[in-house]
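Missing here: one protein chain of the complex. Every other protein chain is in place.
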Amino acid sequence: MIEETLVLFKNIRNPDYDKSLKGYKKSGGFKALKKALKMKPEELVELVKSSGLRGRGGAGFPTGLKWSFMAKNTGKPSYLICNADESEPGTCKDRELMLKDPHQFLEGMMIGCYAINCRHGYIYVRGEYFPSIKSLNAAIDELYADGVLGENAFGKGKGLDLTVHTGAGAYICGEESALLDSLEGKRGHPRVKPPFPAVAGFNACPTTVNNVETLTCLPFIVNEGPEAFAGFGPPNNAGTHLVSLSGHVNQPGVYEVRMDVTLKDIIYELGGGIRNGKKLKGVIPGGSSSPVLTAEEIDVEYNFDALSKAGTMMGSAALMVFDEDTDVIKLLHRITRFYNHESCGQCTPCREGTHWARLIVQDFLKGNGNERKMKRLQRVGGNMMGTTVCALGDAAAMPITSFVKKFPLEFEKYYTQAAA
Amino acid sequence: MPVFEMDGKPVEFEPGEKVLSAAMRAGIKIPHYCYHPGMSVVATCRMCMVDVIDMGNGRPAPKLQTSCSMDAVEGMKVETKNEKVQEARELVMEYLLINHPLDCPICDQSGECVLQDYSFEYGSGKSEMEYSKRVYGWRDIGTFVALERNRCIQCTRCDRFTREITGTNEFGMFNRGHELTVDTYSDRPMINQFQGNMADICPVGALTEKEFRFKRRAWKLKKTPSICVGCSTGCNVTIEYDRNEVFRLKPRDNPEVNKWWMCDLGRLTYKTLNQRQNRLGNPLGKTGDGLQEISWEEAFNAISGKIKELQPSSTEVLGLVDTHASNEELYLFKKLLKQGFGSDLLCFPEPDWEQPVSDFFIDSLITSDKTPNRAGARLLGLKGEKSVDAVLPKLTSGVKVLLVLGQPFDVESLQVQAASIPLVVNISAWNSGWTQTADVSLPGRLHAEKEVTYTNKAGRVQRVQTAIRAHHKTRPDWMILCGLMEMLDVENQVDSTESIFLEMADAEQGFKELQWEELSSDGLNVPQTLQDPGRTEVSELSKTA
Partner (left out) sequence: MFSEEGQKELERLLSRYPFKRNALLPILHLAQKENEGWLSEASIKFVAEVCEVSETHVEGVISFYTMYKLKKPGKYHLQICTCVPCCLVGGEELLEHTESKLGIHAGSTSDDGRFSIEEMECIGACSYAPAVIVNEDYYEKVSPQSMDQLLTDCK
């Protein structure tokens, strides 16, 4: 019987936990920040590099390495922006951290700001997350009142300010460069790279964008050391991670697990198996952007490398489970509808492709499907892969091509009875 | 200069330059929509994708790269003709056409439409789209450009134009996804004075000039390089005409003068070139019964006869000229007065004028001096007078012969005095107040009807070529002046624009060292060593691109 491994959720799983600043300090909070402030920023970067921490937003890019890309001696301020846009369908883990243990996350954010010499950090929270925004603002007010934030946050005369910035309803603003444009007060269109944010990001200054969970890992890494963090999984897949389990399981929820736990274990042990005694049909393992897996393919470790080897990806660790009664084409239609709605529209393959793909799947649902249209769907969807400005094109392409590949018989159910 | 390889051929590039820009300079054609050399790179149309088989470090790029956003690197190897690139271009064409209406039969852009051209060259020629196209409502956005949003391919050039080039920000992108469109805010109209450029940069027929709408098919138009004479900037243009009627002016690229732009007022000067009613079509002579049409021989005889009768001294001959006259004409006019009559009395109107100050280069294109050759007059050492009041005393100081080239000064204020001068000769393309005053009027030609040069506000000498035919009884003004010199037995070897220019470059300090052969339609700057107070350095005119 596998259990949760509580690192980030240590306080949250404690029913008596007081999430105020007082309560957080009582449970050992802000020791890590004190320790970090005794190090030099460059040492901190090296520490995080050696811990093997990889981004928890979806791309899994090594965090320490990302920090080391920051352009130095530009004469411009450096910025750390926290990406709390959490809009990938299936993902609801960052809100747990922001709602139920905001100070742990804020401590991580402060450590991150110190590491890259940021004077004013921004937390870009999606606009719909009203409870999280209130929670963060209240926590930040506490920190200012207590003198933890402000003029002397990092020592005498070395201050730090944090600001919660609200988004306004756009999935694409979770993409790093679109987020920066949105933060600057513009429409959220992803930028052409180069230049990369580490060179010219927020207001053309060197910027790093990190996910909420990534930053929340930092207090543990500083307190317990990089080896302890790396020990929670196989090499190159360090730490625990939060899995948002949803769909047709008995116990959906957000669970914190080691990186060597299998998909099967998460679904059947933590999730309590498929509800209503049904059989599993398929799993979307890493948010709707990841290629789907059939019921036969779930015996795989749930970490970055193993999932990548299995032809899918971990993404934002959002596990959506569907049972034997699920209409797969309806599900695919809902997915294509999502990308059609969220495409920013600036580049040709995504703007036209997401719309056209959705129309084709809709055609199937109307009962007009045939093999020619299936091939067309494969082509139209697949053509968005690798041809777009940002990863939304890839994210829209992967579910389409994987559903066509893994569930061809489901499509045939909607083939027209009339001649093609 | 560093070099990279494209399709096996070496291409030179400046450090920091993008692959597309270097390729275009080398004459290699890479299709693109959203890229424009004057605006920021967005790399969203995806049409310019190329295959980088060596990034300069021995490794290929993992996927096709957009050449407009990719920095050129020494040793890079790029392919633009292989199957991968062809497929990518077909893909982009197919996607752009699924929502683009089949408006070609009624669209002005047809014949000069980049979407049409690329579709023919790179498209697959078939469509698999079976569903309805998205449709937008129509709205009138102003007096100069028409917007057809259904045709828009979302290249965002127009949005970047009002943001980066004019700074007026009245045009922008709205909505997102497949409903992404461009428009002005609410029901506001366009406000900038350079809207015609938006029609130029729009690769399809989404933005078109209202003046030109439905008038003529683009492929019927003949094109001649010229300059705009609406003001002293002298933007490089192309005169586009069919059967001797001018339909529009479009800007030509010239990084030294107007970059890629021209103003809307300048575009509207095309109408002047079509006006026939106010033109002087025949030499006119004043008799007791009013103005009568006479032949050129009669005209010259009348003038020479009167001069023999009057025997004016050097202080009794006055010349007035406006700065619409070209360099050659100003030079010959000066020569005529000096060597025909020994007179130095020659002036042109030069009211105060200002240089616009703006953060945006394009604003500097419109000057308050609405004549094309003030700088030429100054370089030739002619005297400028601020107002007509300064000219009045000259007219009443015993002048016997008044030669007027063009329509200088307000003739109504001078009419009474001018009427008392024994001989007034007017050389002009227009039938104006001076024609009523003059004893003999000689019909000249407009800039589009002759080959001459003008000097713009920054001291750039630019040559225009003959585009349209003038009335057969008119003559180029410089030819008329040569005729007058011949009549007065002035030694004059020059009888063509080229020979006049060469003589002028030799005789005049202001034009020293300029070579005719180098005066292509791009123009040439006058020597930098000269200190002409009327000149403004191009570099002072702008702080931005």
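The chains carry the letters A and B, assigned in the order they are written, with residues numbered from 1 in each.
One rule holds for everything that comes next: a residue touches a chain if its C-beta (ideal position, glycine included) is under 8 Å from a C-beta of that chain, and two chains touch if they have at least 3 such contacts.
All of these numbers come straight from a predicted model, not from anything done at the bench.
The omitted chain makes contact with just one of the residues B:186, B:277, B:311 or B:493: B:186. When the whole complex is considered, the residue among A:33, A:47, A:70 or A:92 that touches the unshown chain is A:92.
Screening B:46, B:89, B:151 or B:176 for touch with the missing chain picks out B:176. Checked against the hidden chain, the listed residues A:191, A:248, A:373 or A:406 yield one contact partner: A:248. By the touch criterion stated above, the residues of chain B touching the omitted chain are 168-176, 184-186, 188. On the side of chain A, touch with the chain left out of the figure occurs at residues 86-92, 94-95, 126-131, 161, 163, 165-171, 182-188, 203, 244-248, 252-254, 284, 288, 318, 320, 322, 326, 330-331, 334-335, 338, 341-342, 344.
To be clear about the criterion, only the chains that are shown with their structure count from here on.
Every residue of chain A that touches chain B in the complex is listed here, in rising order: 170, 172, 187, 192, 194, 340-349, 351-356, 359, 363, 376, 383, 386-389. Considering their complex, residues 41-47, 49, 63-64, 66, 69, 71, 88, 91-92, 95-96, 98-99, 128-131, 134, 153-154, 156, 173, 175-180 of chain B touch chain A.
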